[in-house]
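All protein chains but one are shown in place.
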Amino acid sequence: MDNHGSYKSLINIWILLMFLTVVTVGAAQFDFGAWNVPIALIIASVKAGVVALHFMHLKHEDGLTWVFASYPLFLLFLLIAFTVTDMFSRVVN
Amino acid sequence: MSQEQEKNYLENGEGFASWFFTVDHKRIGIMYLWAIGVFFIIAAIASFLVRFEHLTPGQTIMTAHTYNVLFTLHGSMMVFLFIVPGVAASFGNFLIPLMIGAKDVIFPKLNLYSFWLYLLGAAVFMIALAAPADTGWTFYTPYSIESGANVILITFGIFILGFSSILTGINFIVTMHKLRAPGMTWDRLPLFCWAAYATSLLQVLATPVVGITLLLLIGERFFGLGFFDPARGGDPVLFQHFFWFYSHPAVYIMILPAMGIISEVIPVFSRKPIFGYKAIAYASLAIALISFLVWGHHMFVSGQSKLINVIFSVITYAVAVPTAIKVFNWLWTLYKGSIELSTAMLYSLAFIFLFTIGGLTGLFLGALAADVHLHDTYFVVAHMHYVMIGGTVFGFFAALHFWYPKMWGRMFDEFKAKIAFVLIFIGFNVIFFPQFILGTLGMPRRYFNYAPEFQSLHQLSTYGTWIGAAGFILMLWTLMRPLPGKAPGNPYRSLSLEWSMDSPPGTFNFDEIPTITEPVYNYGTKIEEES
Amino acid sequence: MGFFDVTSKVLKSIAYPSEMVPSIDTEDDGHHHFDHETEHSGAKLGMWLFLATELLLFGGLFAAYAIYRAKYPDMFQHGSQSLNVVLGTVNTVILIFSSLTVAIAVKAIQENRIKLVKIMLWITIICAAIFAVNKYFEYSYKFNLGIFPGTDIFYSIYFAATGVHMLHVFIGMAVLGVLLRKVYKGKYSKDNYTAIEIGGLYWHLVDLIWIYLFPLLYLVG
Partner (left out) sequence: MNWLPVSASTFAPGVDFVLWLVTIISVISCILIGFLLVYFVIKYRRKSDNDQTPAITHDSFLETLWTVIPTILCIVIFIYGYVFYDQYTTTPKNAVEINVTAKQWLWTFDYSNGKKTLNELYVPIGQPIRLVMQSDDVLHSFFVPAFRVKQDLMGNRYTYINFTATKEGVFDIYCTEYCGTAHSNMLGKVHVLSKEKFASWEDGSAKKVQKASSNLPPAEVGRQLYSDKGCVACHSIDGADGVGPTWKGLFGKNRIFADGTSILADENYIKESILYPGEKIVEGYGPVMPSYKGLLEDSDITAIIEYIKSLK
């Protein structure tokens, strides 16, 4: 049976997540121009990664679970990459 | 307990409830088989009428609107109610646990719920027929937003069916990971299981995208969301992207299990190990992965950008290669074999030939310049049916005959079944081969009316449906009337695990979980030097 | 089995939706054919696969967001600025907190601390309810301003994404509610907690999706 981490470590993770939320909201107060979205997405991904690894115990799962957890991300990337590429390469010469 | 063990799964419980609430994977498989059989027949009748309409140009027996409704009914029913859940859910359910040496799938109850969801989705779909859709099975926007038909209900039905598909896929994947008998390593896994595994992956990962797409389409009709409606600043091509992101992998959801079936049938009736086991197994996986990358080849003339067209064309040819490899592997399994032309074998051999034609005509459509001419003509219709009928349905029929003794515990009349095969084979080719020529000549698909110069080819195609229908009825007739006497446990001397038990199997499949020590296709006693 | 039994079984399965939760309880219908460890790891693997499908379900919305944001930057700028960042932030905090409580609940059941499990599940469900109430206020405020799905593409994405997410919140609440009821019935222990663990996984996914939706919709205007 898997029995990982302690209550304290869970709460520490939570504090980290709260901190990152503050950072997200804070960062939104400044205008980084084209970097607004990437910055927001990077912070969100760090948060998501922390939730997945610690709250969802992905850290302790086997390789198979990692494959199933990450493959949809790849597909999502494909879906977005191809559709966006299409949308912005339609200029006709 | 021992009393119960002696009963086979068909005898274990009688009446409606003993089936409807069963968690026995074999009974669930049989129920799927009945359900998809019914929908197949309804959809086939629709196509029969559609073809009949084409006996003459202009109105023959129905109005243009009825025609549009019927081809939509035929397409959507065949795709969503028959062929996608078809082979995977029916034969997959029945066979996977038997083949891997398990007593059931890993989530038996979930399996039952999946079946109920399937029925629920089908029911919603049927209710929608009160104002049947005339959008084509592709539901392209903005026509599907504006059409007066019951598009919301029908797409909601498909949404539910999608969930059934996803849950079945999850069930199979986890079952194959967790419940393989000791010694049933991945390189001893029957190829049908490999195919079912790849299929399940596609079901799990592709279906949600069509789910959200149809949900958004419903939102378009309810709220006017505008994502897919040019009048509201949306983009109809985006709908097509989302739709084909699912529907191209769905083509492989349809064909992969059939490939798995004939990979089982051919070695048994050639008494040879399957040629290139690993190549076929990995090709299944490769197809499952690459098939996510080629959806745009359905959209070469849709207004997609030129760059994306070129990219998709390249990747499309990449997916052609593993498919070609499979065909040659099946072919070479026959080499120096001891070939018995049973009905199941005939269907499998026909699969190889017809699927080859289907695949080769795909090469036309993948080529950008040629596709500009052929897109949305009868060529596409013919190509698709060579893959879906010549491939999937022939594979499905092969399975019906091959596992018939195992499923029902009886044998059938091989002679009549072979006559039925000949009729179906001839009928099929007479229906669809002329359509290739119609297509290259420029006859568009989904046309109620057509120019008089196309009439002779259209008529030929319609006559084919009569031959095919006769064959299909004869096949049903034969299968519905089994020969007297009990079928032996292993009538074909197969080495696969499902034949190692009585026909039909007992409720719990195996009294004791077997231990596997040999490769699954260990035919061939004459040892030759390996190259 | 006659007609009556069939009807009663159907009615029962409707009346007790908890029966619809995948069969991962040990007191199953005697069809038990594999050991506990297989069941546990199998259920988790199945759940991860299901989460994969959920992610791709939202994938369509994320793709639509990416495209239309790039196509109509001004519309997204205006729309985003009209959303209530405070409510959004509060909801983010609530969801992250509820994620913590679920994680604690899973940890607690592994140590057989049933009482803690109950408290944590209760808090989680209450958090979910508060989230829903906040969302209700947000929606009705927008409706009062005459903003509906379909007003423009930004609001369509906003309502579609948060709406589908809301649906998941409700499903999550239902799942947690069923689990809580079973905890009260004493069904779970340190030897049998798979259901709580995979229910928790589902709830974390609801949180994960929101972690992305929040900045994309509310912040990066």
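Details
Each chain gets a letter, A, B and C, in the order it is written, and its residues are counted from 1.
Throughout what follows, a residue touches a chain if its C-beta (ideal position, glycine included) is under 8 Å from a C-beta of that chain, and two chains touch if they have at least 3 such contacts.
Computed from a predicted model, the values in this text were never measured in an experiment.
From the set B:L10, B:I127 or B:A279, the residue in touch with the chain omitted from the display is B:A279, counting the whole complex. Of the candidate positions B:G29, B:P85, B:G101 or B:G337, contact with the unshown chain belongs to B:G337. Think of the hidden chain as still there; on subunit B it touches residues 59, 63-65, 68, 134-136, 140-143, 146-147, 230-231, 233, 235-237, 270-279, 301-303, 306, 309-310, 313-314, 317-318, 320-321, 324-325, 327-328, 331-332, 334-341, 349, 352-353, 356-357, 360-361, 363-364, 366-373, 375-377, 437, 440-442, 444-451, 522-528, 530-531.
Rule of thumb we're sticking to: only the chains that are shown with their structure count from here on.
Arrangement of the chains shown, judged by which pairs touch: all-to-all, with no pair of chains left without contact.
Spacing of subunit A relative to subunit B, judged by their CA centroids, is 37 angstrom. Rounded to whole angstrom units, the spacing between the C-alpha centres of subunit A and subunit C is 18. Multi-chain contact residues of subunit A (touching two or more other chains): 64, 71-72, 75, 79, 83, 87.
Residue positions 45, 49, 52-53, 55-56, 59-60, 63, 67 of subunit C each touch two or more of the other chains. Put simply, subunit B touches subunit A in their complex at residues 177, 205, 209, 235, 237-238, 241-242, 245, 292-293, 296, 303-308, 311.
Those residues of subunit A that touch subunit C in the shared complex are 1, 3, 5-7, 10-11, 13-14, 17-18, 21, 24-25, 28, 36-37, 40-41, 43-44, 47-48, 51-52, 54-56, 61, 64-65, 68-69, 71-73, 75-76, 79-80, 83-84, 87-88. Residues 15-18, 20-21, 23, 102-104, 106-110, 113, 166, 169-171, 173-174, 177-179, 204-209, 211-213, 215-216, 219, 223-227, 232-235, 238, 241-242, 508 of subunit B are the ones that touch subunit C when the two sit in their complex.
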